[in-house]
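Here the complex is missing a single protein chain, while all its other protein chains stay put.
Up next is subunit A:
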Amino acid sequence: MSSRGGKQKKGNVTSEQEEEEQPLQAVLVADSFNRRFFPISKDQPRALLPLGNVAMIDYTLEFLTSTGVQETFVFCCWMSNKIKDHLLKSKWCRPTSPNVVHIITSDLYRSLGDVLRDVDAKNLVRNDFILVYGDVVSNIDVSQALQEHRHRRKVDKNISVMTMVFKESSPGHKSRCEEDDVIVAMDSKSKRFSMGTDEFEIRHDLLDCHISICSPQVAELFTDNFDYQTRNDFVRGILVNEEILGNQIHLYVTQDGYGARVSNLQMYDSVSSDMVRRWVYPLTPEANFTDQQGQGCTHSRHNVYRGAEVSLGHGSQMEENVLIGRDTSIGANCHISNSVIGNNCTIGDNVVLDRAHMWNNVHISSNVEIHQSVVCDGAVVKEAVHLNKQCVLAYNVVIGPNLSLPDGTVVSMHHPEEEEEDDDDEFLSDDQEVGHSKDKTRQKAFNPAEVGPEGKGYIWKASMNDTEDEELAQCLWGLVLNPDPESDSESEASEESQDRTFQLEVLGTLQRGLEENIVCDNLVLEINSLKYAYNITLKEVMQILTRVVLEYPFQQQGTQLTTLQYTGSLLPLLKTWSPVFKNYIKRAQDHLDCLSAVEELFLEQDTHQTAMVKVLMKMYQLEILEEEAILKWFSTGATNDKSRQLRKNQGKQRMSLQRKESEEDESSEEGE
């Protein structure tokens, strides 16, 4: 990392005094570099989408200004001209603005990383700066976080490179973004991202506001690591290399501020309703902080806001949390709740709006019902249309009449296929694209079954490609993640499987031993090492070994063996492996354990029970099992009916066999 030396130099050149005096700078990235708002953002960049009838970038700029930023660099890429026009008209570019806004546009930015590398190349920032997206809505006063950040940097000699701002919000809070479900490990005392110190905290109740206070090194680090694309890459890189490079990331947690990034429509919905419910005070709809003429509105109880020249028909109700823009007229007997209606809209009679977000110049005819949907500029909804949840009508779409759109329908004037074709040059300048796309649109007719007899627009399918990334990109409303099923018996299962793998390993070992004619001593050695690897007790080893050997014929020749075949193939095996057995079966208890393993196996394989006598006989002859042990096993009480049966069946034969065999031994009678 060659640039570290450079950093230090820069830090020394600017003396502390100068640092204090230098204006606070901010980098505002007015591009999301993703396509979560497609197809809406095809016509308008995300930063200019209205939220509470004000473009989102205005909230971000207001937040920056109120927190004391004096110089802001706005980086635009997609539809940069529109953003530029908007900003030039706004109060931010008036000479009186306390916050000087520089607009930097380039079509080459493809990620946050590119922007920050450009910041470094152009040498724009001289000091700590605030990095923020153009779709962040916040009223957090970051000056305290800034102070903490500066203090840390002074104390620790530029070790801390970034302070991220988080808001406390418990899981399940509706302004939590499902996709941004962060779990943070932090050092509670130093507020550092960390693991592995003596004590740390794991928090799942934090919401990433996407506001970060960066040291100038951040831009340099992005240059050094040209593979960093997003802030997540950066954070991960810093944390992984923390021990090598010594850079740290801290966090600042606010309890009462509001901060959220509108990263998908779900978030748009929640932030917008928070806005109307005044959680972002002092950024409220009636404050008219953008200082535009005619934007003002009045605030009355139940959070009902009315702009200028709003007309409301007879019998219409605005229940609560409603914002209506200027020059909008609403017909009779409407029922409106939790909705935002833009400027110059007309709404017919008997309309029901709930959680609807209508932008400017929207025309809604009578008898329409809209639930939790977004209707963009210039859209027309004809008579008796029913929009179910999470529908999106993009710019200038016409729907209806007499139609009901199912949940999650997205209608746009752009044809989805045209979108696919243009996939590659999506970041190219827009006029070109719009130019030639128009020709294509003409060629394709609208489907009246989808958008109604008088409708204009194409239905966008929620998921056109199978790959997960694409699905995410198309899913405007964000993911609905199913909570992971809570697994219960994790540990029990793993223990079981340990035995099982051990058994398989033993089987493998024996098999190989047979194929390659390995000496039994080596087999023992191998099994012993397996024993340690899987942490198996000696008793279990012996039982598993017995089981493996007895099952070996089945393993090799299938389960359809007759008893005769079975014994025929098993007995020679027992002979070859008898040294292995002898190694494990020494004490009296071992004999009994081995016998119980044999018993268990033959209880399972009840068709082959008669083979048991022969097996025991063989084992006795090979001096694997002792006579007393067998007799003792036989005489000890059987644990269940089946085993009693087993013993009974074979008892007589075996006893007689045994006696015959053991006549040369002296004392079988006694053992009985």
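FYI, a residue touches a chain if its C-beta (ideal position, glycine included) is under 8 Å from a C-beta of that chain, and two chains touch if they have at least 3 such contacts; residues count from 1.
Assume contacts and distances are computed from a predicted model.
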Protein name as given in UniProt for the chain not displayed, "Exosome component 7", "Erythrocyte membrane protein band 4.1 like 2", "60S ribosomal protein L6" or "Translation initiation factor eIF2B subunit gamma": "Translation initiation factor eIF2B subunit gamma"
From A:Pro171, A:Gly315, A:Pro406 or A:Pro572, residue that would touch the chain that is not displayed: A:Pro171
Residue among A:Leu108, A:Val155, A:Ile202 or A:Ile244 that touches the chain left out of view: A:Ile202
Hidden-chain contact residue, picked from the options A:Asn123, A:Gln144 or A:Ser188: A:Ser188
Hidden partner interface residues of subunit A, rising order: 170-173, 183, 185, 188, 195, 198-205, 483-484, 486, 488-489, 491-492
